[in-house]
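Here the complex is missing a single protein chain, while all its other protein chains stay put.
As written, the chains take the letters A and B, and residue 1 is the first residue of each chain.
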Amino acid sequence: MVDNIPGIVENFPGGSILVTTIDSIINASRANSLWPLGFGTKCCAIEMLMATGASHQDISRFGAEVVRGSTRQADLMIVAGAIVRKMAPRVRLLYEQMAEPRYVIATGACSICGGPFQYNSYHIVHGVDEIIPVDVYVPGCPPRPEAFFWGLLALQRLIKEGESIRRPDIRRKPVMASLPQGITMDDIQGEMRRLLEEQNVVNVAESAENKIWTKRLKEWMRKPSSKP
Amino acid sequence: MDAQALLQAITGVNPAAQERPNTNVPAVQVPVAGLHAFLQVLRDDPRFSFDFLLDHTAIDWMADGKFELVYQLFSTLHGHTLMVGVLIEREQPLAPTVSDLWPIAEWQEREVYDLFGIPYDDHPDLRRLFLEDDWTGYPLRKDYQDKNMLQRPQ
Partner (left out) sequence: MTVRVRTLDELLTPPAAGSSALSTQEYFVNMGPQHPIAHGSLRLVLRLDGETVKEVIPVPGFVHRGIEKMCEKLNPRQIIHLTDRLDYLSAVMNNWGVAKAVEKAANIETNGRIETIRTLMSELQRIQSHMLWWGVLGMDLGAYTAFLYAFRDREIISELFEETIGARLTMNYVRPGGVMFDILPDFQEKVKKLLKYLGPIIDEYDTLLSGNVILQERLRNVGVLDGKKAVALGCTGPVLRASGVPLDLRKLTPYGRYGDVEFNVAVGSKGDCWDRYYTRMEEIRQSMRIIEQLIDSIPEGPVNVLRASARISIPEGTYYDQIETARGVLGVMLVSDGKSPSPYRVHFRSPNFNNLWAVTALAPGWRIADIITIQSSLDLVIPDIDR
């Protein structure tokens, strides 16, 4: 956990002190407690919002299980399914009702580009990114729940690395979190287990040294009177 | 009643009804005048008792300048089906409503109005169904144009 937060760790007998920025603590907390707004319109909703939330896949392993029905309590919008022109103003409205900072995952071909309905359809919106900014795309028709989790992990990484609370409107470029061929749930679990083990034996202080945030932090501390 | 007997009985009721060729279900073609009365007979006559309107839709025969209204009838009593086709003019179309015979027709007709722009006489609640109220054009017509509609690159 400490490894996830960039900063300087001072070790002394009986414990350690972590000097870090508020930003990184907030980002880490944000990333690990996303409250999604389930915006399912079509087939993807069954896989993305129902199957992932249920007993077999269980999204709560990733700390994002509190699916809200209300926009005002949510900070992650999962757009699962096709958006059509009648729906478009409502999507925008709901997006704007969400509290900052807000993130969007577009799952499925439909919400990425119109998918199977891209051609010859008079009522489709060609991708939800025509209406709202999207952070992570998860391709598939429908994506497997594992692929969705991959996208969720990608978003968590983005949040942890990215945003500053002082400049909330600066966003990173969206990423396409596609699952490479042949990756299964076991692989993802294995990877997570490996990360977990690695984090447990890693030298925290050393690894924090390499973080880009640490360098910036040190620079900032070196300056006698800097205004952020 | 098998298909032949059914068609014969129907031509007995409505001499203007013609058997419709090239189908796989019993089907007749009738003129639009007297359509409502004809359908009412089909519903109420105990020989037919078509109490179930399975489906109602339209076809745009643009080259002939006609719309065709198609009714799929079904009888829960006898278990037979019938397809009724009605040709109406494409310019200034107007069709009689059958929503007083089968309540479900109210919404099926609204769908046809929405996508084909065929208004129904005496319809209790004629509104757009799927598209927004301010949508222009009727998309299932063959000559519908929309700049949002991408063509598949060849």
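In this section, contacts are C-beta pairs under 8 Å (C-beta built on N, C-alpha and C of every residue); 3 or more make two chains touch, one makes a residue touch a chain.
Everything numeric in this text was worked out from a predicted model, so none of it was measured.
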Item to complete: For the chain that's not shown, point to the residue among B:A3, B:L87 or B:L126 touching it.
Response: B:L126
Practice prompt. Just name the one of A:F62, A:Y103 or A:F117 that touches the chain not displayed here.
Written response: A:F117
Response to the item:
Where subunit A meets the chain that is not shown, the residues are 38-43, 45-47, 50-51, 54-56, 69, 81-82, 84, 86-87, 90, 94, 116-117, 119-124, 141-142, 144
Worksheet entry | Interface with the undisplayed chain - residues on subunit B | 20-25, 27, 51-55, 57, 59-60, 70, 72, 76, 79, 81, 83, 85, 94, 102-104, 106-108, 111, 113, 115, 119-123, 125-133, 139-140, 144, 152
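Keep this in mind: only the chains that are shown with their structure count from here on.
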Discussion item. Taking the touch rule as given, give the residues of subunit A at its contact with subunit B in the complex, in rising order.
Written reply: 85-86, 118-124, 126
Worksheet, complete the sentence: Seen from subunit B, its contact residues with subunit A in the complex are 130-132, 139, 144, 146, 148-152
